[in-house]
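A single protein chain has been removed from this complex, and every other one stays in its place.
So, chain A:
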Amino acid sequence: MSLDVVPGSDVRAPAEAPRRLRINPRQSGIYVAFALIVVLFAVLTDGALLRPGNISNIIVQNSYVLILAVGMMLVIISGHIDLSVGSVVAVTGAICAVLTVQLGLPWWLAVLATLVAGALIGAAQGYWIAYFGIPAFIVTLAGMLVFRALTLTVLGNQGIGPFPDEIRTLANGFTGGYLGNVGLGPLGGADLVSLLAGVLVVVGFGVAQWRSRRARQGYGQSVDPMPLFVGKIVFAAVVVLFVVVQLARFRNLPWVLVLLAVLALGYSLMASRSVFGRHVYAVGGNLQAATLSGVRVRPVTFWVFVNMGVLAALAGVIFAGRLNQAGPTAGTAFELDAIAAAFIGGAAVQGGVGKVVGAITGGLIMGVINNGMSLIGAPSERVMLVKGLVLLAAVAYDVWTKRRSGAVAVR
């Protein structure tokens, strides 16, 4: 297969590819926006935003929305939407509470059973969407009502609690100081394990980036110029280390942060490198082209919703554990936060585009706005207003950049 298949075709010599800077404004835009929002609120709150306790708070408070955003990103990439996740959070929290508090199951078994319940919920909805062909909007709107109704049926009008310590620790607790503290001079003592974990993450990130850069160069691909490449890594390293040092000074790493890091890494790899992940993008990008390329569209859609169900159940356990009670109103409007996080994080309305890391960044943008505005004492209606406008602005920016690049392409 090494034939030059276009011999003697001198129509136009292939233009030598210009080595140009590849910056995707839509993808890098949200990181810049995130940085600006953090700086803005750090200034407005006189630095309170970045205090050790507050950083820990932001992570723990938003963990369940971030988990939902990861699943929602995949749903949106596949060209669908899920309105039911808030109700699924509530019903799975209730299931977990019944299993632990009322039936006295061991915590790990209860959590496992809850995740399975989430998978079944996702499968039920995925069946109607993938195999029966009802739009996801309708199916999950029905699910939103049905699962809220189930929650109310199980719980009646009151909550169930308290949860076992292990579940509360997962939702709200911190890693132990297994190796003791080290002194950081003027910053005071900090947990060694947390610091080591942070350093490990930074080194791992740097090595991975370097290897992928070398590989791309090996195939003659254009890469970022060296200063920009180093700059990006240094910036990421500084951010991670700053957060980790602050956490280490406070109360070590929140367990949910560890969980989130694992999810972010795992789902990023799954989305970009696994055949399943590729098929999700293909289905969302062009359903008919995917079908004619041999992608089994229905199973892909089905499993995307099963996955969403599992992640919603995980979020349900963590939310209930954090409040130490499963309540009938748990998870109200979470679906909107998760959807907003995905769109702020770069998902395209038509599907086929988006990144897991983007969803997490989008979720954090909203988390920082929430937290920062409450620190400066803004009333909740104003927080809502700002979040709404940020969502609109993010998608408007997406449409605008697309139109601009489209104007060039469509001559």
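In the analysis below, a residue touches a chain if its C-beta (ideal position, glycine included) is under 8 Å from a C-beta of that chain, and two chains touch if they have at least 3 such contacts; residues count from 1.
FYI, contacts and distances are computed from a predicted model.
With the options "PTS mannose transporter subunit IIC", "ATP-binding cassette domain-containing protein", "Nitrite reductase small subunit NirD" or "ATP synthase subunit a" in hand, the undepicted chain maps to the protein name "ATP-binding cassette domain-containing protein" (source: UniProt). Only one of A:61, A:169, A:209 or A:291 touches the chain withheld from this view, namely A:291. In the complete complex, the residue from A:353, A:373 or A:394 that touches the missing chain is A:353. Within the complete assembly, A:222 is the residue of A:28, A:102, A:158 or A:222 that touches the hidden chain.
The chain not displayed touches chain A at residues 1, 3-9, 11-12, 14-15, 17-18, 20, 22, 215-216, 218-222, 272-276, 278-279, 281-282, 285-286, 288-296, 348, 350, 352-353, 404-411.
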